[in-house]
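Omission of a single protein chain aside, the complex is shown with its protein chains in their original locations.
After this line comes chain A, so read on.
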Amino acid sequence: MAPESTSPLRRLLATREASVVGALIVTVIAASFWIEGFATGRNTGFLILDIAAIALIALPMTLIVITGEIDLSVASTLGLTSAVMGQLWVMGLPLETIVPLCVVLGAVLGAVNGLLVTVAGLPSLAVTIGTMALYRGLAYVVLGDRAVADFPFSWTGGATARIGETQIPWVVLLVIGLAVVFGVVLHATPVGRALYAIGNNDEAARFSGISVRMTKLWLFVASGAVSAVAGVFWTLQYSSARADNAAGLELSVVAAVLLGGVSIFGGSGALAGVIGGVLLLGTIRNALQLADVSSDTLSIVTGLLLVISVVAPNVVTRLKERRRATAPPPDRAAADSSPSSSPTVPAPSKR
């Protein structure tokens, strides 16, 4: 009994990531059966384009949330980048120069967040609510309520171009490439381990020699830079630079990250779960839209999914605790003595 219940496969299946991926598979199968036009290459292409920006920004956001911080300014960084891109284009700069400048700008905006959090020691939730308003405001200062839409087709068409003869847009390669980079950093390097350590206990991490401040600073820089990349992509994809581009997207990104099983208090979560969360949210939205379900049901589903995904594991843990408390003592002693019986459901961090 005991070895079976703790076999690597069983443990893997019990993780949060597995349940998100499971839900994703069920959704895809169900949608393919019942919803006309879902399981087509064309639709898959649209779905990927739709979620590309969220997927990109969710990558650094995952790492930030794991360290116990949050960045709510990402959508405003995207908007400001888009506005600056439009303004520079109007001023006659070539896009080859504009795009790198935009990414640098994003990194600088991220660095401002990072410095306020690490050097000034301010809570990231409050800082990034402030910079969310500031960056979005600056976007309006730069571009006003104008829209710049005359980007050359070689660029706008390129942003939505498909790979060869398939219907898959090339941007998927960008997402996968960055996902691999962030995944490797998080799960296969000392830096990644440090992120979990910081999220679990900031102070203990510092005493164990981790440079908490530098780590967090670089995460915010990465978040800004990736948001800027998403901004460039967004602008080209919709062929429109506007100050209000992607307004409110930060909530979708945070929702996807939390749905993917990252604890809002930091210290736990995996990138695979987050990618599953992004895909799950995107697929459900896409399927419901194809099924002509109105947008109100869409937002109800998004919200319920988020709440249930967090409530359910909590309830399961509490039920288990109760059962363990009422179980006969020998059982408990056996469970305690066997070293391999680690709890399959990760206990939520208590605060």
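Some points to look at:
Following the convention adopted for this analysis, contacts are C-beta pairs under 8 Å (C-beta built on N, C-alpha and C of every residue); 3 or more make two chains touch, one makes a residue touch a chain; residues count from 1.
Convention: contacts and distances are computed from a predicted model.
Set against the options "ABC-2 type transporter transmembrane domain-containing protein", "ATP-binding cassette domain-containing protein", "FAD-dependent oxidoreductase" or "Autoinducer 2 import system permease protein LsrC", the UniProt name belonging to the omitted chain is "Autoinducer 2 import system permease protein LsrC". Residue in contact with the omitted chain (choice from A:95, A:129, A:168 or A:291): A:129. Note that of A:92, A:121, A:164 or A:209, the residue touching the chain absent from this view is A:121.
For chain A, the residues in touch with the chain missing from this view are 68-70, 116, 120-127, 129-138, 140-141, 144-145, 201-203, 243, 247-248, 251, 254-255, 258, 264-266, 294-307, 310-311, 314-315, 318, 348, 351.
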